[in-house]
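One protein chain omitted, others in place.
The block that comes next holds chain A.
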Amino acid sequence: MNYFRNFSAAAAVVALATPAAAEDITIGGLFPFSGTNAVYGDVLSSGAKLAVKHINADKMLSGTLSIAYEDTQALPQPAVVAMQKLVSVLEVPFTLTSFTGVSKAIAPIGARNEVVMINGGGVGPDLAELGEYFWNVIPLANLEVRASVPYVVEALGKTKFALIYVDDPLGGSIRNELEGVLEEIGGDLVSEMSIAPTAQQFSGLAAKVRSSGADAVYIASYGAQQVQIAKQLRDNGVDAQMISYSAYGVPDAMNLPENEGAIFTAQAVTLEASDPVTKRFVEDYKAEFGKDPAPYNVNYYNATMLFAILAQALEAEGKEITGANLLAKRKEMGSFDLVGGNVSFLDNGTLLFPIDVKQIEGGAARTLTTVDIK
């Protein structure tokens, strides 16, 4: 019995003398890992995984950081269940999110519970209107218009624009932005045509573009439809300069012979930059995954790293890592050194990145200019 008592006393002394281990820190990751969009799960989460590795290796935080991944199937209802688990069970202060429908469905839950949600994949402009707890680390599609249209007017001398836009929030916002920008810089929107998201026949539109006398045509569509529009415009004798946004940076669109010379915009990420953050990211990403990083990988790396920077600052001040404190700290710090350089947020929680204006040449994209968006 004495032996047991002595052992217990010794154990108690050791326990008191040993500093308490720092608590692990968990953030959420809402990605589709099953269903028709399952392919995006790994693509979107790989950058975040690398960021966690770097954050823990650098001991940026008092505890070990991990991401609790939840499968959303890219659908609103499973996403709401997953978000409730993150908020109510795991009590995360911060979560990564993707896909427009998912983001809109989880936004009220995050806002009510003061949990920061950060998107690095969707470009729908209405993602900027989901409240102050919803942030975007990707330039939204409407901002891209501010880069490409002035370039086409001023550098290429094309002033008469036709717009073909898909009838959804993305197309509508591009139309609004295009009207505003053209008015500012002295161009004309001579024709605007909306199309259903499922439409595949555009020869009629080609006739309208020709008769409008437009010397540039902006295509605000995505997926297989944008390829069909480009092909059918050229097949039906439209020789105007084609312009689009970041959805054009996919192999299907780039490899289409009819798209030779087309201009599109994309988030500018200078992976050749010599700053230590970018350099380390590029080198380690190639080593880890055996390929060059894409913008989505950069965005979710940045999103995760942003959490670590904010949480580190809060811990240094002895403050708790909560969604409200993370939001306040983001507003206080203003700009951040992330992959791609020093970046800052707009008031609506969207990160401003410079935007590349690119031209398709032989199936590849050549950067014509890089524009700082204001």
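Everything below uses one rule, namely that a contact is a pair of C-beta atoms (placed from the backbone, for glycine too) under 8 Å apart; a residue touches a chain by one contact, two chains touch by 3 or more; residues count from 1.
The rule is simple: contacts and distances are computed from a predicted model.
Peer 1: For the complex's missing chain, which UniProt name, "TIGR02587 family membrane protein", "Hydrogenase expression/formation protein HypE", "Branched-chain amino acid ABC transporter permease" or "Cell shape-determining protein MreC"?
Peer 2: Hidden chain, UniProt protein name: "Branched-chain amino acid ABC transporter permease".
Peer 1: Using the touch definition up top, pick the residue from A:A107, A:V209 or A:V298 that touches the left-out chain.
Peer 2: Checking each option in A:A107, A:V209 or A:V298, the one touching the absent chain turns out to be A:A107.
Peer 1: Which candidate, A:A196, A:A224, A:V250 or A:A364, sits in contact with the chain we can't see?
Peer 2: In the complete complex, the chain left out is touched by residue A:A196.
Peer 1: Where the complex has a chain not shown, which of A:M60, A:L75, A:M193 or A:L368 is the residue touching it?
Peer 2: Touches the omitted chain: A:L75.
Peer 1: Would you write out the residues of chain A that touch the absent chain, in ascending order?
Peer 2: Considering the whole complex, chain A reaches the absent chain at 31-35, 38, 41-42, 45, 68-71, 73, 75-78, 80-82, 84-85, 87-89, 100-101, 104-105, 107-108, 112, 124, 126, 129-130, 167-169, 196-198.
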